[in-house]
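Only a single protein chain was left out; the remaining protein chains are all shown in position.
Up next, subunit A:
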Amino acid sequence: MIQIRGLGFQYPKGRTILNDISLDFTPGNIYGVFGENGEGKSTLIKLMAGLLFPKIGYCQISSQDISRRSIENLQEIFLVPEDFELPALSIDSFEKINAPFYPKFSRDQFYQLIQEFKLFPKEKLSALSFGQKKKVLIAFGIAANTNLLLMDEPTNGLDIPSKSQFRRIMASAVDQGKCIVISTHQVRDLHSLINHVVILGQSKVIFDQSFSSVSEKLWFGRPKQQMMDEVLYAEPTFGGRAVLKRENFEETEVDLELLFNAVVSNPDKINTVIKSTHYDAKA
């Protein structure tokens, strides 16, 4: 659905933020975009929303450049930004004004989510806390039912019970027609939702793999003595966890934090193992 090829971006007089980015995003998946601070995650999300334009290369949705900002495309994209200003309107006026831009918007779904987030339609947006405003936008974004839903740090500002609520809502929001892309640092909040990992580093894509290929090729945990030869990356602390070549070991759950650290410290090493094909999954 989304195709990015050879994309480069820099802000005026700034250094290169994104360099030669090529990525594909397909419906039915929840993508997690990770990277250290300043690696261009939010910039990439804005490029995908048509809020910034690539300097080189392209970013297309259904084979059309998003930067053309055609109505047909924009009505199928919704972005929940990290920082935002909302007008001094009540929640229901906000809905009435903005919903018509999204043909598949569901009012029922929106108000159900608003209720689930313990908000009231008559509440003024300006009187809400940051976390509550974010909930309004998340509810709106899901109810908009766009083909592409972009979220930049969606769980920032959410309180403890809302994070679990957010995961439940997201789990029910994915369907085969939707593509969800989330950029975040909050690995723990979203780990169980994401099924594809993209990691940015030094302005490039240094990792782009589905969870299933990661868990097929890598093993996460505390290695026993005889497993030490297979260690690809280990936490430097005593009794720390490590990433190993899985080989014949039993499948483990992907440890995103560990994977991230392993990839950032040595992308080539991890990518080589994942791309190796000589390993027979049934062996």
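Heads up, the rule we're going with is that a residue touches a chain if its C-beta (ideal position, glycine included) is under 8 Å from a C-beta of that chain, and two chains touch if they have at least 3 such contacts; residues count from 1.
Keep this in mind: contacts and distances are computed from a predicted model.
The chain absent from the displayed complex carries the UniProt protein name "DNA-binding transcriptional regulator YhcF, GntR family", chosen from "DNA-binding transcriptional regulator YhcF, GntR family", "Branched-chain amino acid ABC transporter permease", "Tryptophan synthase beta chain" or "Formylmethanofuran dehydrogenase subunit C". Annotation: of A:Ala99, A:Leu128 or A:Val174, A:Val174 touches the absent chain (contact as defined above). Which of A:Gly8, A:Gly57, A:Gly131 or A:Gly221 touches the hidden chain is settled by the complete complex: it is A:Gly221. Set against the missing chain, the residues A:Ile30, A:Ile91, A:Leu113 or A:Leu137 yield one that touches it, A:Ile30.
Of the candidate positions A:Leu51, A:Leu193 or A:Met227, contact with the unshown chain belongs to A:Leu193.
Of the candidate positions A:Gln64, A:Ser126, A:Ser164 or A:Ser213, contact with the unshown chain belongs to A:Ser164.
Within subunit A, the residues in touch with the undisplayed chain are 28-30, 164, 167-168, 171-172, 174-175, 192-195, 215, 220-221, 251-253, 255.
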